[in-house]
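Sending over a structure as structure tokens; questions will come in a sec.
Yeah, one chain of the complex is gone here, protein chain that is, but the others are all in their spots.
When the chains are written out, they are named A and B in that same order, and each has its own residue count from 1.
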Amino acid sequence: MNATAEAMAIPTAVNAVPTTAAMPASIAIDCKLDKVFYGDFLAVRDSHVPIEKGKITGFIGPSGCGKSTVLRCLNRMNDLIKIFRFQGHVHFHGQDVYARNVDPVILRRYIGMVFQQPNPFTMSIFDNVAFGLRLNRFKGNLQEQVEKSLRRAALWDEVKDKLNNSGLSLSGGQQQRLCIARAIATEPSILLMDEPCSALDPVATRRIEELMIELKAKYTIALVTHNMQQAMRVADKTAFFGVDISKGGRTGYLVEMGDTQQIFENPKEDLTKKYIRGEFS
Amino acid sequence: MNEPSTAVDFATRIELPKLEKSFFVGRALSSSLLTIGVWVAAILASVPLFSVLYMLIVRGGARLNLELFTELPPAGFELGGGIGNAIVGTLVMVGIATLISVPVGILAGVYLADLGPDTKVASAARFLAKTLTGLPSILAGVFIYAAVVLAMGGYSAIAGGIALAVTMLPTVVLTAEEAMKMVPQKMKDAAYGMGCTRTQVIWKIVLPTGLPGILTGVMLAVAGAAGNSAPLLFTALFSNYWLHSLREPTASLSILIYNFSGMPFDNQIELAWAASLVLVLIVLVFSILSRIIGRPKV
Partner (left out) sequence: MLNPFAKADTVDSISGPPSQFDYGWDRTFQFLALAGAWMILILVVFILWEIGGQALPAMRDYGLSFITSTTWDANKSQFGILPQIWGTLYSSILALLIGGFFGIAVAIFLTQDFLQPSLAAVFRTIVELLAAIPSVVYGLWGIYVVIPALRPLANWLHETLGWIPLFGTSLSGPGMMPAAIVLAIMILPTITAISQDALRLVPYKIKEAAYGMGTTHWEAILKVIVPTASAGIFGALVLGFGRALGETMALAMLIGNSNQISLSLFSPANTLASLLASSFPEAGQTEIKALMYAAMVLLAITLLVNLMGTAIMTYTSKKFEGKK
């Protein structure tokens, strides 16, 4: 993070996407975060990020810009942090997920999540994938569904002979694909991926990127990445977040959002241009 | 400044320090003495263990036969006899204590580690549990005498078991809390991300992952309770007969050792040693189990 970039990040008109009341039906999650606080700390402001159905939406930006925070608002993972507060709304298929009568536990069953660090449970590979199915009292063929998920996560061939081994016995890349298989086993319509490749080597990263493109046919994906090339390779839409230090804190906000091609080739904002050229990171 | 004479002057004026080690001068000498000192201290500190084990094997081992486990304790001038009822009594009372203290202890541990680690209740409970580990176990006996024996109208295995449970509880709570705190947050996040309720996260992830540590604590507590006698002195008292009912005075190995140690009869003293051997073996089995279970798995 360098000082000039932050100085540039003083807010101007920021919302590239107009906040119209009626969102098109192709929007899976309409996420409008006016202010997100951790205690007194303003983490994110003025970010309107609609996630389109059947597409991969990439979140990019310098570290500390709040892109992970935004992602964790989508399935209310931030609720686990006691000091979290927010203003705005998140609509999932038209339903306000922060409404009082909504239980985040139910919400999270419909939205899969893959984390930055591979985090398989200390149980067998099979049980890891079957976890969500058992949780939802899946009535169908468990073996079949586990196999299907592992195949879709491009892991089946590597683990089919050792399904009873511990999930932790796999390599880092395999563990992350196991976590993806675990997340998609219950067929959620949306997959949130929080820098899923940051702990992986290039080969494993490549496999997971291919996987994301395959999954796109069926799932809506929101992807946080610190790697611009990755966003360029896989994302259909890209949201670029900046950091505003003008008020003393480090507050993330949406600089602009649009088709990936447009963001990378013809960004509207100066700041985006600089970031994409690699002038700061 | 480059003339050689200056260099010679310099060398003669300033004495270069000696860098070789010498063992018998000044601080090197005191270092060696201190090192010898801690070696002697460590070896002296190990002597009691070997002496105790030697005595147990030689004096207790002499009486180690089948009769020991099947017979009742002898009266005054009688010969022979065994400690069967005391072994049963110890196991039964430790069993009762485990049944009470483990569920309560693990539940409290769950609250301290996961549900409300920063709440006032949790900090108070944590602090008091730590203080309770230092409660003299005889006071657990006095407490249960007042609370249970007086209420039930007599000494009993139940009262003894509850008294042991009081001594076990803090160990179980604190080790269970430690074990569950070690469960990585990222693993819990994964479970929350799948849409687990808090209880589901605890049952499916936190408890299974922390299980080895929890069991280690339970085994340690059981080992401690098996060897503990002070809480039983006036809760379970003693009995020369087999256990018939949990509401009757009950024999235990540790009280048998205490009673027999002061008797002027060789037979009873031999039995006290044999009972000590059995008791130490029981305690060691649980201590070793706790170490095996607690060993980090790769």
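The rule we apply is simple: a residue touches a chain if its C-beta (ideal position, glycine included) is under 8 Å from a C-beta of that chain, and two chains touch if they have at least 3 such contacts.
Given the structure is predicted, the values throughout are model-derived calculations rather than measurements.
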item	value
Chain not shown: contacting residue from B:L64, B:L91 or B:V142	B:V142
From A:E187, A:D236 or A:D259, residue that would touch the chain that is not displayed	A:E187
Hidden partner chain, touching residue among B:F69, B:F234 or B:F265	B:F234
Option from B:A62, B:A75, B:L99 or B:L128 whose C-beta touches the chain left out	B:L128
Residues in subunit A touching the chain absent from view	53, 92-93, 95, 99, 101-103, 105-107, 109-110, 132-133, 136-138, 140, 145, 185-189
Touching residues on subunit B - with respect to the absent chain	27-28, 30-31, 34-35, 37-39, 41-42, 44-46, 48-49, 51-52, 55-56, 59, 104-112, 115-116, 121-122, 124-125, 127-132, 134-139, 141-143, 145-147, 166, 169-170, 173, 195, 197-200, 202-203, 223, 226-230, 233-234, 237, 254, 257-258, 261-262, 272-273, 276, 279-280, 283-284, 287
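Basically, only the chains that are shown with their structure count from here on.
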item	value
Inter-centroid spacing, subunit B versus subunit A (mean Cα positions, whole Å)	48
Residues of subunit B touching subunit A in the complex	184, 186-187, 189-197, 200, 204-205, 208-209
Residues of subunit A defined as touching subunit B within the complex	75, 77, 80, 105-110, 112-113, 115, 117, 119-123, 131-132, 135-136, 179, 182-183, 186
